[in-house]
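First, the structure itself, so that you have it in front of you.
A protein chain is absent from this complex, but the other protein chains hold their places.
Then we have chain A:
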Amino acid sequence: MTSLLVIIVLVLLAVALWQLTKIFDLTQVGSNSDSSQVATDDDNNVQGYLMFGFLAFIYIFSIYGLFKWGSLVLHTPASAHGAQVDNLMNITWVLIFIVQAVTQVLLHYFAFKYRGKKDQKALYFADNNKLEAIWSVIPAIVLAGLILYGLYAWTNIMFIDDEEDTVVVELYAQQFKWTARVAGEDNVLGKANVRYIEGINTLGVDLADPYAQDDIVVSELHIPKGKKIHFKMRSQDVLHSAYMPYFRAQMNCVPGMVTEFAFEPIYTTAEYRELPYMIEKVANINALRSKKSVELVAKGETALDPYSFDYLLLCNKICGSSHYNMQMKIVVDTPEDYKKWLSEQALLVQQVKEANAPAPVEGGTNKDSLKSKDTAAVVKIAMK
């Protein structure tokens, strides 16, 4: 299929090239120059019209793109600050489109309108301070507006108020996996360092730290809707970037330091799935996937699973061979569901304790449990 496509493209290319050269050759008829001279009036004429055609191409392509691919673009932010980001983005886009539309028209239209002719003489127009002032001052004013709005939003988003009531969560990056640590009841994360990594304590939490006693380590993160989540990021090996596009959130994870980002989710996963644009997007993706599945099945491979939307945490800083597959699911729950989920999770200290204990023996009698206590003590001594 692909090779056929490639061959078709190549044939079309050859035809296009031949046609183009022919057109240019035809423009030479009657003029006494050959094809290695400077542009003649005929050339200027043809190229001028092509410039005009190119303007049409840019416009049509842009409009086509907006209709065809506009729906792919991230929509409806799922976080409280996201509206501010998108608002600024939309204002900027309007400005960009206006400037782009006007300047491209001027550029290509002038290239067409003033295409060279033998008896035409250019206007000697070297300088005009008024014009220079206009196009320095207007961009300056517009940019000042954008800068002010941008800085206002940036300050709101990035400076986290310590007094605020937040849920503290650690995002822990390693090649090629995310882990989260919820701070638990005291809402303070226990100290951690890679030098404490041992066994199932893969995050290097200092288990002796009183704040660490209620920490919960999970590989699928749940967060409550309507409450600000204060993320603290760490990495154990190389740079990673915690990217949560639907929340308009991103922050690098840097080995040797803790970075931060905070946002408040405003749609639960279930609610976000029900947004009309998301229903449409998922339907579209599933249509594509089932089409692909038919091909796969024909080849004797397994079909693709249907897709349903979930918030994702992606890695967005090149981190190694499998950078392209480093993700974690994030679920936004209602506060009640979140509480329920939280209560079902085991504490890290417990998990470590259980892992260090010997495997539970079936039908534990009194003797067995005594024995296991002994070995637990032995393990403790050994650890020391």
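Simple rule for what comes next: a residue touches a chain if its C-beta (ideal position, glycine included) is under 8 Å from a C-beta of that chain, and two chains touch if they have at least 3 such contacts; residues count from 1.
What we mean here is this: contacts and distances are computed from a predicted model.
Taken from the listed names "Cbb3-type cytochrome c oxidase subunit I", "Thiol:disulfide interchange protein DsbE", "Branched-chain amino acid transport system substrate-binding protein" or "Carbohydrate ABC transporter permease", the protein name that UniProt assigns to the chain not shown is "Cbb3-type cytochrome c oxidase subunit I". Which of A:I200, A:I279, A:V297 or A:I318 touches the hidden chain is settled by the complete complex: it is A:I318.
Within the complete assembly, A:Q104 is the residue of A:T76, A:Q104, A:N187 or A:Q213 that touches the hidden chain. Contact with the undisplayed chain is limited, among A:A80, A:V194 or A:L207, to A:V194.
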